[in-house]
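Only a single protein chain was left out; the remaining protein chains are all shown in position.
Letters A and B name the chains as they come in the text, with residue numbers starting at 1 for each one.
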Amino acid sequence: MSDTRTVRSRGTVTIEVESCKGCELCIPACPPAVLTMSSPVNRKGYRYPELHAGCTGCAACLLVCPDFVFEVFRFDTPVEHTLPVEDEPADDEGVTA
Amino acid sequence: MTATTSSERVLMEGSEAIVRAAITAGCRFFAGYPMTPFTEVLEHSARLLPDVGGVCMNAESELEAVGMAWGAAATGARAATGSTGQGLSLMQESLSELTLAEVPLVVFNMSRSQGDYFQATRGGGHGDYRHIVLAPQDVREAIELTQLAFHLADKWRNPVLVYGDYLLAHTQEAVAIEARDFGALPDKEWAVDGSRSGSGWSATVTPLGVGKTGQRQFGQEGKAQYIATKLPLLEREVRFETGHVDDAETVIVAFGTPAKFVKYAIDQLRADGHRIGYVRPITLWPFPYDAVHAAAANARVVGSFEVSTGQLVDDVRIAVAGQAPVEHLGGVSTDGSGFGVGRLLDVDEVATRILALHRGEPQPPIPGYEEFTYELAAHQQEATP
Partner (left out) sequence: MSTTATPRGLGPVLDTRVAPSSGARVVEAQMPDLLLTEEHSLCPGCGEPLAVRVFLEAITELGLTQQAIAVAGIGCYTAFSGSIDVDLVQALHGRAPSVATGVKRMLPDSVVFTLQGDGDMVNEGLQEVLHTAARGERVTCILLNNGVFGETGGHMTSTSVLGQRTKNTIDGRDAELHGYPILIGDLISRLEGVAYVARGSVHNAGAVARTKRMFRRAFETQTSGAGFSFVEVLTMCPTGWFVPTADGPGELQRTLGEVHVMGELKVDGKIKTTEELHDENVPRQREIEAKFAAGGLDI
């Protein structure tokens, strides 16, 4: 068994951090659940979304964002991320790659 | 059939003459709701506008009427609406706001009396705004003033109200609809037509003072201030007529169709040697304060003659500024329906009242209501001091 695993990102986003108002609608909207809210806050005082490996470029986050924070891209060739195995979730945690 | 510009005199009622004059001035949109005595203006519009490629909408209420006319005027078209006083009451929110939005709408009030004077000149709506108000005395003058209304509305990007009445709307006169040219006006660059959408410089017609991002922003206060700077300029549009004022001991002020009765009566009284003169405001707003003030300078008494309990008289008092006492002549007078012309509008009745004022005698009661007094109920009686 190797100590790494591969997660593929078919897409990615840019996040306009200072536009975000911390509504968190993007978090549950993301089908592969690769968005999480930050700990630090932006200049307006809101936490903002951060992206992890596994984006599919589906644009769900963009569609539900009231503040035009996201731009969504698809890679010509999916990007492969190598992640350490100790970050792998247990079977009952739902993360898809 | 093209716009009826002609020097041939044709017998027609005031309502039709007004609509033909509007069309001659380029009006291509009208919306209205039937209400006496305005209804015929809508009927003639419905009949005549399509012939010149215009649109007449049978609005479902006065609210729709003023809204549709607002939209049409916002595209740069010459547009009008109207009603009688009650219908204009319904339109007041829109009439107030579209003044702030600088929409050049022409509005006709075919009034049931002269008791809409306050509504017209003070504005029946909210906020601080003014409309230019034109008051024709007969059908012939209405043809000119209707065309002037569209010109002034566009010149100033401000609504103009034409104050008519039952007598004006329903009297037939032999008139020619002659086109009047009041001078060149700039293009309506502010109007919306979709062509600038997507350019970053799209147009906005709004009372709120909000421009597009990156364009000039007035804000609400700024917009109101900006409109306020227009008011002294609008006052230049004052128009009036005077007669026999140079040596007048008594001066009468009157507007609209009753003014024609007043003028005729005064001509007769002059022939009998009485030194009586008149001032007839043609613009009710801006009111000819200076002309009335000058006429009152050497007068013993000034009277306003109006078919109402006394609204014009307030402006006359302001104008006279204490130079002479000011009295109200006339009163509420209508027919059995409440829409039309009452017994007061009669040359002899008018002359009697003017002569009584001139002689310092009491005013006669309104014909038919000699016995009317308000009776206080027992609980309203108070010990008089």
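Throughout what follows, a contact is a pair of C-beta atoms (placed from the backbone, for glycine too) under 8 Å apart; a residue touches a chain by one contact, two chains touch by 3 or more.
Bear in mind that the values here come from a model prediction, so they are computed numbers and not experimental data.
Visitor: Of the residues listed, B:Ser195, B:Thr229 or B:Gln380, which one is in contact with the missing chain?
Guide: In the full complex, the listed residue that touches the missing chain is B:Ser195.
Visitor: Taking the entire complex into account, which one of B:Arg140, B:Arg157 or B:Lys212 touches the absent chain?
Guide: Going through B:Arg140, B:Arg157 or B:Lys212 one by one, B:Lys212 is the residue touching the chain not shown.
Visitor: Of the listed residues B:Ala59, B:Leu88 or B:Val245, which contacts the missing chain in the full complex?
Guide: Counting the whole complex, the residue in contact with the absent chain is B:Ala59.
Visitor: Please identify which residue in B:Glu93, B:Glu144, B:Asp267 or B:Asp314 touches the non-displayed chain.
Guide: B:Glu93
Visitor: Which residue numbers on subunit A touch the omitted chain?
Guide: Spelled out for subunit A, the touching residues are 7, 10-17, 19, 21-25, 27-29, 31, 34, 36, 38-40, 46, 50-54, 56-77, 81, 83, 87-89, 93, 95.
Visitor: When the complex is taken as a whole, what residues of subunit B touch the one chain not shown?
Guide: Contact residues on subunit B toward the absent chain are 28-29, 31, 55, 57, 59-61, 63-75, 77, 79, 93-94, 97, 101, 192-200, 202-208, 210-214, 217.
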